[in-house]
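Note that one protein chain of the assembly has been removed; the remaining protein chains are unaltered in position.
Each chain gets a letter, A and B, in the order it is written, and its residues are counted from 1.
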Amino acid sequence: MLKEIAQGMAFTLRQMFRKPITLNYPEEQKPTFPRHRGRHMLHRYDNGLERCIGCELCAGACPVGCIYVLPAENDPEHPVSPGERYAARYEINLMRCIYCGYCAEACPTEAITLGPRYDLADYRREHTVVTKDELLESWPSFTTGGAKPSVLGAGADQRGHEKLESGVDPVKAWDAFEESHIHPDEATPGHGGLEVTPPTVKRTGSGEGESR
Amino acid sequence: MNWALWLLGAIAVISAISLIWSSHALYSALSLVVTICALSVIFLILNAQFLFAVQIIVYAGAVMVLFVFIIALLNPRAEERPRVDWHMVLGILASIVAAVGVWTMAGSTAVVQNGKIRGAVVGRIAHPSSFAYTEQAVNAHGNVQTIAGQLFTTYLLPFEVSSLLLLVAAAGAVYLTHHARKGL
Partner (left out) sequence: MVGAIGFWGWVGIVVLKAVIILIFVATAAAYMSYAERKVSARIQLRHGPNRVGPLGLLQPLADVVKLFFKENTAPKGRERFLFLLAPSIAGAVAIFAFAAIPVNGPTTIGSFTLHWDLIHVNVGLLFILAMTSLGVYSIFLGGYAANSKYSLLGGLRSAAQLISYEMAVAFAIMGVIILSGSLDMEQIVTKQTGLWFIFLQPLAFFLYFIAGLAEGNRLPFDLPEAESELGAGYHTEYSSMKFAFYFLAEYINMVIICSIATTLFLGGWLPPFAFLSFIPGVIWYLVKISLLLFTMIWIRFTLPRFRYDRLMNFGWKVLLPLGLMNIVVTGVVIALRAA
């Protein structure tokens, strides 16, 4: 019995000198895999135009109806997106979302993908409904900094990146994302000059019904 | 230190009264613990440190714990308030007589014989004004070594006989309970 006790004590003592495997969440976060389905992101084309054309296919594909899109006509002088319409409002209720990725599958322009971020807890319920400002990558985009924008996030075109072994560090990615949000978005194309005043629609959760 | 002795004496007396008067057996037992502790602190103030420690370890720490243990296990209900009857009157009278008797006897026979302490402590407390024992005086007579020496020389036979008695009692208790369980 004494031998076993000594073995056990020696083991726990050795454990003490090993590096803890716990991450100091949320300062440190586990890198996610490339196809991780975390918080959504709205992307831009390389010229800065928004990919989203306000087609509402994502909202239609969403099994829980957590996406609300308010489409608006593009001003030909100052287009926000390359298509006829763009999303004047784009909101996702993250409490309702089941992170299935159908929105990204349905998107014809690869405008929406599910990103690496998963620290979504908040102190206020209202903050869990994310708006377009929070979802849209800013300009110049952090995603175009090197990797192809579509690498980030599930549902995006990941051909040629199948062998990407190390994931994306969500902290670094979103630090960059949020830093780029410090500046107001006057400089970004699509927002200059175009005042979009969305109609005051009372939302009760599912955005789909009211927007029609 | 006289005031401390009076205070502790008062605590001991009050808790002793509560031991008798309490309607709940558990509170009675706890009152006895308070009495024992108060007495042991009196020992400590009188510089009988060994007696103090033994009193607490043996009585408060072991014997009374078993009492409390058993009482809590059986969880007896609080009994009816005792009525005032002739038993009680007789008891109070008898205890007053006994107290007065002890007081006068202790007060009158309190003598220090050749600097040795022989029951004189009681008398000294009865006359607190003359209480003047120093630590050295008590240590010279009543410390651990003295008690041990007395136990293993003068009082060896009574000591061993009483220890044997306790052993027999313990063994007997074990045997009795064991036997009863077999019969079931």
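Going forward, a residue touches a chain if its C-beta (ideal position, glycine included) is under 8 Å from a C-beta of that chain, and two chains touch if they have at least 3 such contacts.
Since the model is a prediction, treat every value here as computed from it, not as a measurement.
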item	value
Residue of B:L7, B:I20 or B:L66 in touch with the missing chain, whole complex considered	B:L66
Options B:A4, B:I17, B:I57 or B:A171, residue touching the unrepresented chain	B:I57
Touch list for chain A against the chain that is not drawn	5, 8-9, 11-13, 15-16, 18-22, 24
Residue numbers in chain B that touch the chain omitted from display	26, 30, 33, 37, 40, 44, 49-50, 52-54, 56-57, 60-62, 65-66, 68-69, 72-73, 135, 139, 143-144
